[in-house]
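Of the protein chains in this complex, all but one are displayed in their positions.
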Amino acid sequence: MATIAHGTPEIAAEEVNYLNVEHGWKSWLFTTDHKRIAVLYLISITLMFFLGGLMAVLFRINLLEPEGIFSAETYNRLFSMHGIIMVFFFLVPSIPATLANFLIPIMVGAKDLAFPRVNLLSWYIYVIGAFLTMYAVIRGGVDTGWTFYAPYSSTYSNSYVLAAAFGVFTAGFSSILTGLNFIVTVHKMRAPGMSWSRLPLFVWSNYATGLIQVLGTPVLAIVLLLLAFERIAHVGIFDPNIGGDPILFQHLFWFYSHPAVYIMILPGMGVISEIVSCFSRKRVFGYNFVAFSSMAIAVLSFVVWGHHMFLTGQSMYTSLAFSFLSMMVAVPSAIKVFNWTATMYKGSVSFDTPMLYAFGFIGLFTIGGLTGLHLATLGTDIALHGTYFIVAHFHYVMVGGMVMAFMGGLHFWWPKITGRMYPEAWSKFAALIVFVGFNLTFFPQFVLGYLGMPRRYHAYPPEFQALNVLSSAGASILGVGYLIPMIYMIWSLKKGPKVGPNPWGAAGLEWQIQSPPTTFNFDETPIVTEEAYNYGPLEEVIG
Amino acid sequence: MAETIAPIGHEVGAADTHLRHHFATPAQQMDAATLGMWTFLITEVLFFGGMFTAYAIYRGIYPAAFASTSEYMNVKIGATNTIVLICSSLTMAMAVRSAQLSKRASLIKYLIATMIFGTAFLVIKGFEYHAKWVEHLVPGFNFAFPEHPEFVHNAQILFFLYFCMTGMHALHMVVGLGLLSYLLIQGSRRVFHANYYAPVEMIGLYWHFVDIVWIFLFPLLYLIGHWHL
Partner (left out) sequence: MTSSEHVTPVHAHIPKVGTLVGVWATLVVFTVITALVATVNLGEFNVVVALIIAVTKASLVAWIFMGVRHTTSLTKLFVVAGLVWLGIMILITASDYTSRTWTYQAQPWATNPAGGKSR
């Protein structure tokens, strides 16, 4: 197993970088430096991740017993808050607001994003949304599921629907502003010579993500607003008693929430392109295909939402169209997997931690994606909808996929962001624990779903207990797997070895500037003359 | 950021372009601002679009009920308000033009005119809402539909959409008035001139967009069933 040697640092005195250029809380809370804002986001979403994870620990404890341990009411609130926090406050912002926020200006050769103050505003809006949602949590949470379906959420639920909906509504604007910033930056801030076809694929992915954020999130905002009016004033828009249609709620909700799941995977795919290329010492195979597949996913993601509604009474003909289109949207994702594999073929593959996470992503995302086809097929979805098969499917793509990519990306760019290296042995160990824990948690859920166990139930028939216990055991292992990196990454901030600009010997503008970068990234505007991923033969690493 | 004064009628070669550090040229900054504002307006299209979708669906399935609401919609007021907004769009466009020509007095004049038209729109709307309240047509509060009891439920949905869509539009107008006040203040401080008028143009784009939303709201909400002169 070859590992790239880390460059020996030659830095004597501490160089000025974006972290030490100014001190004090004002310099952080009023910063417009995209890198500092990325760090602020990283801290915030990590806190939310562990809050959502705590919910998961609690309800997995409940699922150890067939009769449940908590009440149904409590269980419903736990999984609903888990979903809301993980989707809107962790996954949607994750890579875009942290890694992409940090890297996109550098990758295009700019000094900052197009609208730095809007960037800071988006973080403030995120924090306000998070506080609103945590208020809902403290007061007891919502029990509607993260999907807020009417008429339960609008008329019958006794929980804090308005607070949670308002929190999500607010977080949506944070997402819109991030996407808007990325779109304008990529169009207007590229350095001389940085044509679209020379952009790293990470930029393409986050650009496509930005398009989805901008086009889809406003519809979430309006549907939550309509829901709030219904709940406050009982105006009747989703009330079947007066001719309102709850399915309309679902159409509007899923018009955003399906593309949202691509917001929750595309940036991860971008990270994988970067990691696979670097640790195969080879340019990404089929660059054009991978770039255009990101765009295809962004466009197609908007015409498949009805596959969440096959059992609602939606027209059979519309369902048929959605089913067909859902098959189509799998194609660009598959194209990416083929291209990553082809990149590794005849490459010089090394097994550093980021690459371990990338391998995990490719395998687990493939499983998750293929099971999505089971669900896109009308006939099988009738049996699988509302079961644990769905839960397993989306956790394979979101956790086995996106979270793995996030961990991989965090490790890959950690030396750039912090100027320090994490301990390799511990990081590999944690990656392994995450992989084992993940599969132990979620593979049994495919079986449970196939056997018919419904989701969102606090109790289940006793014959399902063994698989549930396996799943809960896996969850505790997975939790440990996520805690270990927290510890060693924080440790590395003070005790990790300092690194130079390019510890991995990777290609890309971000590896040509110091680690950590200065506030304005480049001393002079770079002039780009080479294609992306310009890996030559494996050479001596520059420190 | 220092605001240098660009006296009208004098050489403006050294006028402050308010170039921010991360942009290479004022042209790049203007380009980015324009694309950014248009991207934001697209989000507004989808935001209002959700309500238009709900409207389209319910009108499609309850055509008779929706048509029965037309006698309660005051077309004359609606048409007047439409023309008021069109006038405000003209004055807004003239304001942008004034800024482009460094004509400070004209800029102020047209901004004030735009704000007057915008306020007039909101005042007229206020009277309209009051009339709806008096006629018991506010869903969730005092809705009653005695003349067509068979449509009372579905008409309630239409009236909710009426209040929701025009209310959201009015909220955007209020925000617009706030933005125009900002322009008025900055304009009177001689911040805008031919080398820097981006905020005027961008807020102009926003204002015109809000006008476009109303251009669709008027026929869809007020001109459903046919009315008599």
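The letters A and B name the chains in turn, as written, and every chain counts its residues from 1.
As a working rule, a residue touches a chain if its C-beta (ideal position, glycine included) is under 8 Å from a C-beta of that chain, and two chains touch if they have at least 3 such contacts.
For clarity, every value in this text was computed on a predicted model and none was experimentally measured.
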Residue of A:234, A:251 or A:336 in touch with the missing chain, whole complex considered: A:251
Chain not shown: contacting residue from B:41, B:122 or B:152: B:41
Selected from B:22, B:103 or B:125 as touching the chain missing from the view: B:103
For chain B, residues in touch with the removed chain: 8-9, 11-13, 15, 26-27, 30-31, 34-35, 38-39, 41-42, 45-46, 49-50, 52-53, 56-57, 60-61, 75, 79, 82-83, 86-87, 89-90, 92-94, 97, 100-103, 193-195, 197, 201, 204-205, 208-209, 211-212, 215-216, 218-220, 223-224, 226-229
Missing-partner contacts on chain A, residue numbers: 187, 215, 219, 247-248, 251-252, 255, 302-303, 306, 313-318, 321
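Definition applied: only the chains that are shown with their structure count from here on.
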Residues of chain A touching chain B in the complex: 105, 110-116, 118, 176, 180-181, 183-184, 187-189, 214-219, 221-223, 226, 229, 232-237, 241-245, 248, 251-252, 255, 520, 525
Of chain B, residues touching chain A in the complex: 21-24, 28, 31-32, 35-36, 39-40, 42-44, 46-51, 53-54, 57-58, 62, 139-141, 153-154, 156-157, 160-161, 164
